[in-house]
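In this view, the complex is presented without one of its protein chains, the others remaining in place.
Naming follows writing order (A and B), and every chain is counted from residue 1.
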Amino acid sequence: MGVGGFFTSKLDEAIGWARKYSIFQYPFVTACCGMEYMATACSHYDIDRFGAGLPRFSPRQADVLFVVGTISHKMAPVLKRIYDQMTEPKWVVAFGVCTCTGGFYDNYATVMGIDTIIPVDIYIPGCPPRPESVIDGLMKLQDKITAQVQRY
Amino acid sequence: MAQTTRREFMLGEGSGTGGGPQNLHVGVGPAHPAMHGIIRIVTELDGETLVKADVEIGYLHRAFEKDCEQGGWNNAIPFTDRLNYVSPLINNFGYASAVEKLLDIDVTERCKYIRVIMSEISRICDHLTCVGASAMELGAFTVFLYMIKAREFLWELVEDVTGARLTISYGRVGGVKADLPEGFADKTLHAFKQTREVLDEVHRLLTGNRIFMDRMVGVGALSREETVGYAITGPLLRAVGVPYDVRRAQPYYVYDRLEFEIPTQKDGDNYSRYLVRMAEMEQSMRIAEQALAAIPSGPINVDFEGRPIDPAAYVDRGKQGKTEGLLLIPITLSPNLQGQQRAAYGRVNVEDKRVVLPPKETAYGSIEGLMNHFMLIMEGYGIRPPAGEAYFPVEGANGELGFYVVSDGSDRPYRVRCRPPCLPPLAALHRMIVGEMVADMIPTFGSVNMIGGELDR
Partner (left out) sequence: MAILDELRRRFGDAIVETDEHRGDLTAVVARDALLAVLAHCRHEAALAFDVLMDLTAVDYQKFPGREDGPRFEVVYHLYSIARNHRLRLKVRVDEDDAHVPTAMTLWPIANWLEREVWDMFGVRFDGHPDLRRLLLYEEFVGHPLRKDYPINRRQPLIGPAS
């Protein structure tokens, strides 16, 4: 590895470090998990400590799509469109078991996991996940952001 | 229709092109930044005034009613949690009571009190979330933080009792999952004290706040006739001055023995709804405090020498097969989530072999108990209400929450129908927002407290 390679990998690290602490999330809240999302975002659990305190309610200004709650077949095209509207770099967190696999809603109305529609980076299981596991998932996402090759 | 220029299309009436009025069609939702729920409102705007609105729901349809038909009668309880996920306890009890009505069983006194206390705690959580979220949408973020803080105090109580914060699955046909834990009354009173402080603060922040009042007073009003015609119940009905409350009109559990007021307002606008909700939280705390003071503890089980029975040792003996003499003692233990580590009060759940699992020591200790357990658990057996139907209403946080259950005599519900208290206000939403400004849609939508799980089921 030459000087150039050394330089890029250090730059990657620096950018990754910066990105992991400025997560602007788009909470795509549909169902029950939203209540735990509120609890996580508010003062008791305070995800601001992890640099993810500011939800952006516009997909174009967000880096991380939090899909919070059951996605029905009626809602699926909306989710896809919002994902497409987000600008790179972007990550997706599946919040709650309904978004991971469909959960116990194995029926005609529910999408069996959002990864059948959009790519997912982090899965947080639980029905709904406790704030502690949400924070754990968020930290895993931060690790992933730092470790990956940065596109800029 | 005359050809319109692009500018005219974008700006509508008054854009200066002389093309006459042009209404603008705007789709709001289903994922809208200022709405905490997924519905779509297709609006037609004249300038900034809404002239037409078509509300579309169903984005969270999860086939609740179909799912309930798949498993046993108790298996529907986790699905009821996720109807109104802000106050799941009330749903649990409403459903359980409907099935109990079908079976014609009366739950025990202690269980009724537990259900009342937990329902009221749930109701406070619901109102806290509703007021907090709709205040946040008007920019009062502090209120939201305070309200969620208060809700966290109450959720800690719920977690103590049920083991979960949100999706608690605590109700059972014939009773509840577990008894109240030790020291619950003191913790509750402490949490209520903290909640009252928060409510005081919120009152000071909002009730006389100029901005808040400008956005809420006179906005989103619905007349008394229309409110009744649209079958709206709960805080929205009480905000137009009709003091209808299932807890008072057709008392269930022990509500007829507890003192409480039904707060009403006259105007039926968003501000009245806010005031009703704030007053109801205080009343709920009052009910829960009275119930905590009056809850019967029941006898503590004692053995032949008059010492309190240590349930753990009792179960251990049963497991080892030393059942001799065990069944002579009338068994009334009911475990709570702390396990069987303390002397328990008289049973919380009804002693009805058709619906309630036998205590563990009986299941381990006697063949009858084992058979009983088997008959309730095995596929094809389980709870089997007689063929028939029943409708049981309870007062949910948003209004009358009714469960209509139909049984064909088998171990699975033939049909479970939930009468969602959220649906009528949403059906009338277009009547509340048409003729007002676009921005007024947000507080009105906040004040109807739409809960997706219950609305779309």
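Assume contacts are C-beta pairs under 8 Å (C-beta built on N, C-alpha and C of every residue); 3 or more make two chains touch, one makes a residue touch a chain.
Quick caveat, the model's predicted, so the values are computed rather than measured.
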item	value
Contact set of the excluded chain (shown chains only)	A, B
Residue of B:77, B:133, B:148 or B:423 in touch with the missing chain, whole complex considered	B:423
Contacting the left-out chain in the complete assembly, out of B:168, B:291 or B:390	B:390
Contact set of chain A toward the excluded chain (per top definition)	73-74, 76-77, 80, 106-109, 111-112, 116-117
Residues in chain B touching the chain absent from view	57-58, 61, 63, 65-67, 70, 101-102, 104, 226, 228-231, 233, 242, 244, 249-250, 387-391, 393, 400, 402, 404, 406, 408-410, 414-415, 417, 419, 423-424, 426-428, 456-457
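Please note the rule applied: only the chains that are shown with their structure count from here on.
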item	value
Whole-Å gap separating chain A and chain B, where each centre is the average of the chain's CA atoms	29
Residues of chain A that touch chain B when the two form their complex	28-32, 34-36, 38-39, 42-44, 57-58, 69-70, 72, 74-75, 78, 82, 104-105, 107-110, 127-128, 130
Chain A-facing residues of chain B, complex	30-31, 33-34, 36, 38, 58-63, 66-67, 78, 81-82, 85-86, 129, 133, 144-145, 148-149, 151-152, 155, 165-167, 452-453, 456
